[in-house]
Structure formats: C-alpha cells, structure tokens
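This part shows chain A:
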Amino acid sequence: MSESKKSKPTKKKITRPISIDHIARIEGKAGIEVHHDGKNVQVSHVNIFEGPRYFEAITLGKPIEEATAVFPRVCSFCAAAHKITGVQAAEKAIGLHPTGQTVSLRELLYIGDFIESHALHLFLLAFPDFLGYPDAFSMGKDHPAILSAGMAMKDIGADIQTIIGSRYIHQENALIGGFGKLPTTKNLEKLKKQLVGIRNEAEQALETLVSYRNWPEVDAERMHLALEPYDGTYTMLGNMVHASDGSKFKVDAYKMRIKESVVEHSFAKHSHYKDKPFMTGALSRYVLFGKNMTGRAKELGDMYIEHLDANNPMSNNFAQAIEIVHYVHRAEEIIHNLLDSYKPLEKRIIPQITKAGTGVSMTEAPRGMLAYTISVDKKGRVKGADIITPTAMFLPILEDDLRRMSEGMLQQGIKDAKIIGPKLETVVRSYDPCVSCSVHISEIK
Partner candidate 1 sequence: MTTSEMRDEGKENIYDTAKCRLLRKYDLSEQDKLFLFRFEDPEIAMNWRYGPGQFVTVSILGLGEVPISICSSARTMGFFELCIRNAGRVTSQIHKLEPGTLVGIRGPYGNGFPMEQFANRDLLLVAAGLGMAPLRSVFLYALDNRWDFGNITIINSAKYGNGLLFKKELEAMKDIATAEDISIVQTVTRDPDFEGLHGRATTHFDKVNVDPKNCAVAMCGPPAMYKGMFEELIARGYDPRYIFVTLERRMKCGVGKCGHCNIGTATSWQYACKDGPVFDYYDITSIPGLI
Partner candidate 2 sequence: MGVIDGCAGDCRPRVGVYALTSCYGCQLKLATVSKIMEIADTVSFESFYMLSSASKMPADVDVAFVEGSVSTEKDLEELFEIRKHSRILVALGACSVNGGVQSWSEGEMNHDQLHAIVYGEEKIGMKSLQATPISKHVEVDYYLPGCPPEEDEIMYFISAFLFGTFPEPKDYPVCAECRLAGNPCILIERGEPCLGPVTTAGCKARCITFNVPCIGCRGPVPHNTAWFDSLAMTFKEKGISEELVRHRFRIFGAHNPDLEPMLDKIYKGGK
C-alpha cells in the first residue's frame, strides 16, 4: 500500500487519493483507488490487474469434453464450482441426464470446495485482520488453536475433493456424464468419520468472529440475489434465482436479467440487476434461504442473528462460518444417504452428441452465483461460451461499499490514508473476492 503520486486530480478542486496497489490476502491481483476532497468521494474503484485469459474464446471450436477439462482452470479456489457448473451446462447442451448418484456425488464434491474455500478465506485471509497480524503464519504463533482448526477444515475439504475429484485443485475425475472412477465405499466411510470428528473445529470460526463487530459505515440497504436450493434445503444447486425484493427468475434467463458491461479500469466486466448493483455470496444465501437450515447450523444462526446483518457486507464472514457448520453436517448426511444404496460400479454415461444445442447452468459457488452458458454444434464442438462469476457480479456493490466506508471515515474526521486504506482492504476481503475468476466474463457477440 502506498499513497500514489501518479494519479492525477480528476477535478480542479484538490482531491486526495487513497490508493492501494495490491490488496494482500485475496485471491488475485487487485488494487483500490479512492479519490476524495476531504468530505465526499468522487471515485471509488477496484482496479483489477489480472491478465485476461479469454476462456470463452480459447475454447471455441474445441471438443466440449476438452473444454470442460479447461474451465476449472478459471480459478483454483473454486475449481470444483467451475467444473460442476461447466459440466452441467454442457450436459444440458447435449441433452444428457446424469444419474441421481452422480448428482449427489457432485454435490458432495462441491461441498468439499465450500469447506476448503471458506476455511482458507476465514482462517488464512480474513482472521489475521481481526486479530491484528499481517498473515496467518504470525497469527498461528500466538493462536495455534485457531490456525489448526482452520487447517483441519481445509484438509477435510481437500480430502473430499481429492477422493471424489482426484485432487483439490482442478479435479479431473468429474466428467460429463459422471465420473472416471467412483469413490470406494471404504473411502466414503472414512470421509464420514473424518467429518464427524471435525464438528467442533467447524464452529471455531464462529467463535473467533463473535467478538468482532461489523463496521457501521458500510451499513446500507441492498439487493441480495441467490439460487433457490433444488430440494428446499440449503445448498448450492438449483434452477431458480431469488432476489431480496421478492422477484424471481429461471436461471436460463440470467443473461436477460443480469446485465454486463465493460469498464475502463479493468479486464473484468461489471454486472447489474434491474440497473442496480447487487450482492451475492454467503450472506445473500443466508438472508434468502437461511431459514431452511436445520440442526446445529440453525441453532447457531439463531443465536448469533445480530451478526448476520443483511445490510452489512462484513456479515459475509459470519455467514461463511455458519455455512461451514452447515456443510459439514450436510456432507455427513449426503454420504449417509449415498451409502444406503451405493452403486460403486455405476458406469459413467458416455456422451453421444448428435445435435447442436445450448445449455445454461447456474450454481452457488463459495463466493456467490456462477453462471455458464455453453453452445455446442452437432459434432460436439464448442460454438459459444459465456461465464459470469460471482466476483464480477458483486464488484459494483463492493465499489459502493468502499465509497461508503471512506465517506464514513472522512465524516469522523479521519483523513489519513494509512488508516483508511487497511479498513478498505478489510471490506474488500469480507466479500472474499476471487479476482482471477472475475476476468473471463463475456458476452458472445
């Protein structure tokens, strides 16, 4: 972080810039740029320096199976999310219906991603802020229990993904039509045992967070969007998007409803719903569907309800912590149900592509809604691909929150960039942005 000398004043009036070149402890390369005149903020940008990788363009003309192998490479923190969403879109495009067991295993794999991603975000990236350390290594020296709980959560998330997906980053075992090899009963049982053993650690994040209050400066009413869980519970798969204003739309219509635009300062595109910025992610999910939670997650959610302020983005951390608890239990349940009638030799449905088609799929990635549209021609080659990632969706509202935070501080008479800067970083971090993700958004013209 440094006070930039380069940035030119945007108006004749003296403006003071607060500029952070490289926000640490987030996934990807982004900076913050805020210009103010001591009272009001004129500019508030999240600058994204991530280079473009053009996923939608490089996959054009490639066989769909190869393309779905490449999509998870959009992002390492949510590789499974991209894999599953991509595969689902591809399956819809070619008219393939996966078996129930495949869907359950995919959900379990996805949960592995959630637990790992949330654990990494909370324990390695966010907590050092709250506890006053530059990084988890130094935090771990003073708070070994917190760190080891985080590592244990990350490990179980990684183990689930490794056993089902082949590894926890870029899972090759999830394919169109099923899996190359199914986990053995023994391995599933092993996972279940691990999950049961980890219930206490799962609550560690909540316990750490309860002593920290959300900053009121970023309080503001906002629109939340989240995917309705397919089975009326609380999970990441579904077909209908709900908004906190009561409106709904089917995922197939996302391109009509969520508008994208290119902005000057980054390779990322920004999204709006009903011409307004909106929020997506753990908090939005909790706000819209938290009522469906059961058991321990529900108890804890009810107990700490004031930490789950729908109007404050910092509550996203808390919502993630609740989700960890929920997903640990849900994973146990899924394994339990799977084992009831497990078919370890079930064959993958080999895709037979005979006609062209387009498929749309949306899921809730750890950071929020993730949308894929894939078109294939009758030879099974990708004709068009469109990916909108959660970070692209929440960037506009994040920029608004940064403006609110800065203005709030200025009103309190705090003008020192060295004090405001880190606070802004913390706000950014509470969204858990995934910058490498955000850059591949496009519309096929």
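Following the convention adopted for this analysis, contacts are C-beta pairs under 8 Å (C-beta built on N, C-alpha and C of every residue); 3 or more make two chains touch, one makes a residue touch a chain; residues count from 1.
With respect to how the candidates were assembled, all candidates are chains of the complex that A comes from, given by their letters.
This is a predicted model, so every value here is computed, not measured.
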{"item": "Single touching candidate for chain A, where 1 or 2 all sit in one complex", "value": "2"}
{"item": "For the chain A and candidate 2 complex, residues of the former touching the latter", "value": "21-29, 49-63, 66, 69-70, 73-77, 79, 120, 124-125, 128, 134-137, 140, 147, 154-155, 158, 166-170, 172-173, 175, 179-181, 262, 264-267, 269, 422, 425, 436, 440-445"}
